[in-house]
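The full complex has more chains than appear here; those shown keep their coordinates.
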Amino acid sequence: MKLGVCYYPEHWPEELWPDDARRMAELGISWVRIGEFAWSRIEPEPGCFDWDWLDRAVETLAAAGLKIVMCTPTATPPKWLVDAHPDILAWDEQGRPRGFGSRRHYDFSSETYRRESVRITEAVAARYGRHPAVGAWQTDNEYGCHDTTISYSPVAAAAFRGWLARRYQSVEALNRAWGAVFWSQEYRTFEEVEPPNLTVTEANPSHRLDYNRFASDQVAEFNRAQAAILRRLSPGRDITHNFMGFYTEFDHFQVGRDLDLASWDSYPLGFLEQFWFPETEKRRHLRHGHPDISGFHHDLYRGVGRGRWWVMEQQPGPVNWARYNPAPAAGAVRAWTWEAFAHGAEVVSYFRWRQAPFAQEQMHAGLNRPDNVLDRGGEEAAQVARELAELGPLEACGRADVALIFSYEADWQIGIQPHAKGFRWLELAFETYAALRRAGLDVDFVPPDADLTGYRLVVAPSLPILEPATLDAIAASGAVALFGPRTGSRTREGWIPPGLSPGPLKDRMPLTVTRVESLRPGSGPAVTADGASFAGRLWREVLDTALPPLATFDDGLPAWVCCQTWHYLATWPEGALMDAVIAKLAREAGLNPGAMDEGVRVRSRAGLRFAFNFTPEDRPTPAPRGARYVLGGPVLAPAGVAAWRVDPP
Amino acid sequence: MKLGVCYYPEHWPEELWPDDARRMAELGISWVRIGEFAWSRIEPEPGCFDWDWLDRAVETLAAAGLKIVMCTPTATPPKWLVDAHPDILAWDEQGRPRGFGSRRHYDFSSETYRRESVRITEAVAARYGRHPAVGAWQTDNEYGCHDTTISYSPVAAAAFRGWLARRYQSVEALNRAWGAVFWSQEYRTFEEVEPPNLTVTEANPSHRLDYNRFASDQVAEFNRAQAAILRRLSPGRDITHNFMGFYTEFDHFQVGRDLDLASWDSYPLGFLEQFWFPETEKRRHLRHGHPDISGFHHDLYRGVGRGRWWVMEQQPGPVNWARYNPAPAAGAVRAWTWEAFAHGAEVVSYFRWRQAPFAQEQMHAGLNRPDNVLDRGGEEAAQVARELAELGPLEACGRADVALIFSYEADWQIGIQPHAKGFRWLELAFETYAALRRAGLDVDFVPPDADLTGYRLVVAPSLPILEPATLDAIAASGAVALFGPRTGSRTREGWIPPGLSPGPLKDRMPLTVTRVESLRPGSGPAVTADGASFAGRLWREVLDTALPPLATFDDGLPAWVCCQTWHYLATWPEGALMDAVIAKLAREAGLNPGAMDEGVRVRSRAGLRFAFNFTPEDRPTPAPRGARYVLGGPVLAPAGVAAWRVDPP
């Protein structure tokens, strides 16, 4: 468990570098990430490399005992490159090139840019790949940020046609798969196919789904090419990429398979502000962050990294990019850091060492202020460093009891056909996760094709495209299982299955979804379970089944059924109903679900149980009386952290 | 009174066709509409027609005793055609071509496409025009859907210039008509004129009004060319087009004149969700539909069809295209079908036979589920078929007592210059209609140039461009008349009339509108009538008149005046005021207005009076004690229908 920091030597006078390096080391920082936006300094003119400054920066950091995460600088191709090759630029959905002047101005499908990406990656890797201080690599930066996964450029169209030809082999197969006979959309050759934008009304959903898949594959290919070079030229170093939160346009599991570990960029307050959370929650968690946003991603990226993961960028103070940018509460930066470690992080790296006084992020705090005075975030990082030293290293997280099946394809499918305004797969997944966490359970995120051996409860918030192998894996695990609405509602091609929803699940749970409807917010559906009244949201399915209902809609039809230990929900459950479902299933799985106090969360790692308080009020620590604390004590102050030893089961 | 269904043999394995045909007939269906999106199957390669499959489909349906509505497939030109002639595509207001990939991707002004439309229409008509099973034709599909009436393409610009040259003869006349001297907008030649989009600020309103007229004319010309071919090659068959609800971009009366009968596509729940209705009404009528949406269109299209009309597409279950897509209440599909017959429909045709498991409308219900099990909509259709058989045929609707003057040009004019955000002509017309219906009155929709003989009450919700002939027709009828605000406020060229509003109406009602103002929602104006307090909305006119006021604003100025039996409103009346106005005028006209219970509507046809309940609660049937019921009885259940015999007057 180490601390890191993001550093931009090119932003600062060289005289500052040695002092910066010394102060990082003194603060307790081990890792320094550099280089990810430095292309214009590395290669100021086409083919003319200037390594001197970067050599000196590396040596300065190394001399202070710091380890380096070197980055490929491909997120920001320089102006001369873009001017020479305008086909590098992606095009937006409106059919316009997305120009130079900020970042991520490239198209994953551009052959030119792929060539350039290889060229610069080889150059950087050749220069620093075997440097002893370089301990890890980050490819590019935040793939997909600013909606850059999907492009509608001519080069993307051409690549898509090739992708389709490989996938379908014949245009007849394509027409069949897309149901292109509908509205005379049939193609005679792959060359006739275009991206699904700027159509008169909605494009064919199978067309759109394939476009999502294609775009996701392009990211994976782009990354894979860099990873292969780095493996060749920098043996023994970890390769990672810094993923973003609440971002699903490409399949992170797929990209993760080419990496040694996953990392993500954690901005608890910015995320709370920018996403779908209601006004009341945005106010309630203003300075502490939502209790589940960071945990959700920690667990997701632990899954993406197959157990190994970092926080590559940790919010250290106010950010610059949300609608409103409050300052974290005193102690929150420390608490977020400990939360990451509790969820298994190897490294938590702060963004950034010092606030830059210029350019787009000049309002983004760093560990140090622009005038080089250590800021509150820096002080809290130092505190964590001291606490880490005292605690000593911890083993990685073991397998949790609960697996949540996280499917990027599910998000695309439902995004293409929400059927109800505001039906977001990611939000449903998040709410499912939050209910598990309110019950005090540790959760692993797994892809739909995961081996599920060892899990006692498997939760699929919704899996529209349901592969029989997923069901086999659940069955093999013997776990209690929960399937959310819309599970099994589509074939791989995006069709309604021949025997209707839930598709392959019907073989194991005898039920048929004979009708679905979507409802305005405030129009129910009402749900009754165990005599208590609950509510669903936006969605209702009519189930034709003999399975006994555990909950019913107000017309008596089933809202929640089970078949032995497998459960199916015919609506999107509001919070209290979700809690009731989770509590019942967890008990059924032999787990011991609790009910966390509002804003309190727990997580176990390596014989320790950690607790966190995301509220501005004191909370009792949910530890047994007489707990052996290694951090904190029986009262969790606001932004408080506690940890105590638990006996192995 | 027959039932029909929309069917897409090209979507299904040929093995299914005979069974489908048999089951249709058994269900009580008489008419089957086919072919309107099948161009890519009819002509898979340029000039190579494949009639075999369609021949077999026609024969299969005919063999089951079904009659066919054959369609021209021009709503979906195939990809090869668009690729060969990109000038087929319309351009949006932002100046971008609207591409292939969904439907209606063509420009009504494209000479290329007009040629192609003639070519394919002739081909289909030649093949099936004299087939005995082909009993009717539908041209194209839903003209204007997805805002496709108006295009800003180069071909549209060129056609507009020709249209202007024909209309104005000289550019001087054009400059004069548009008041082009304003802001130095004068043209030296017709060639200098462009479509009114992408201007720095608002374009000249007369320019815009002419662009609307031009676009409407283009639709009519396009349709007329198809109708002429069909008349020539398929003699004796009815020609229709399936119009859309709440769609006013072209003049449906104008297109209707080239048809034998009108038809429209009725989606009560989708329309309620998509249009301007307040949240409370959307919730209240969630599953039954708004009491006036379907009736409003039934009466409009009976007018467009000069008495003859069908529902070509009837919602049979949840649709896929609204923000929220609830399921109809049990019985609602039956009730909507009967409502159409009560308003005079010859045929009600359900969309569609079977829910498609693929493509854009895969979430749109059919009479059958995708797994080919009869769905609730299908069961209710069967019930209607049985009831129809029992009831026997009914005469067409007679002339109603009340005429509502429906003007597409009025909608364009007010759309160009709403003056108050949210002042929609169509909404005002709808609210006027709803008040008439709440009073239990039957209503005919007539165009502004209609012969009004025989009407006892004529209502013009608003007629900004008021032709003297309209006033002559009202006067000749002897009817009581109501004119809404803004009537007579513009000349044909879009000018304020020389003697101010209400223009030609001043000759018959001595009043002058000396000032108009528009007001924020919630700012009145307050209105007093007969000592009771009411409210107007958005709009207030100051009238200079000696006519006695029937209602006044809070400063004592007149809000409602009459001159003998003609009435004028100086505001948009809120519901209660509209009810009071209608009640008074109806009585004045010798009618006997009632006051329907909330959500109940009545309509008479051929000696029968029908009643419908659009609420989820029971309602008393508004029939006299001892009524001779042919359907239902004295209690209207939710979605209930009743009909009883009335003695001829």
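In order of appearance the chains are A and B, and numbering begins at 1 in each one.
Please note the rule applied: a residue touches a chain if its C-beta (ideal position, glycine included) is under 8 Å from a C-beta of that chain, and two chains touch if they have at least 3 such contacts.
Everything numeric in this text was worked out from a predicted model, so none of it was measured.
Participant: Please state the number of copies in the whole complex; 2 are the ones shown in place.
Facilitator: 3
Keep in mind that, in the parts below, only the chains that are shown with their structure count from here on.
Participant: Tell me the angle, as a multiple of 5 degrees, of the rotation that maps chain A onto chain B over the C-alpha atoms.
Facilitator: Value: 120 degrees, nearest 5.
Participant: Using Cα averages as centroids, what's the distance between chain A and chain B in whole Å?
Facilitator: Distance between chain centres: 48 Å.
Participant: If we count contacts the way the header does, which residues on chain B are in touch with chain A in the complex?
Facilitator: Against chain A, chain B makes touches at 10-11, 37-41, 44-45, 73, 76-80, 83, 90, 94, 96-105, 145-146, 148, 273, 279, 282-283, 286, 317-318, 320, 323-327, 355-363, 365, 369-371, 373, 375-376.
Participant: Applying the document's contact rule, which stretches of chain A touch chain B when the two form their complex?
Facilitator: 94-95, 178-188, 192, 194, 196-207, 417, 419-421, 493-500, 514-520, 522-523, 538, 542
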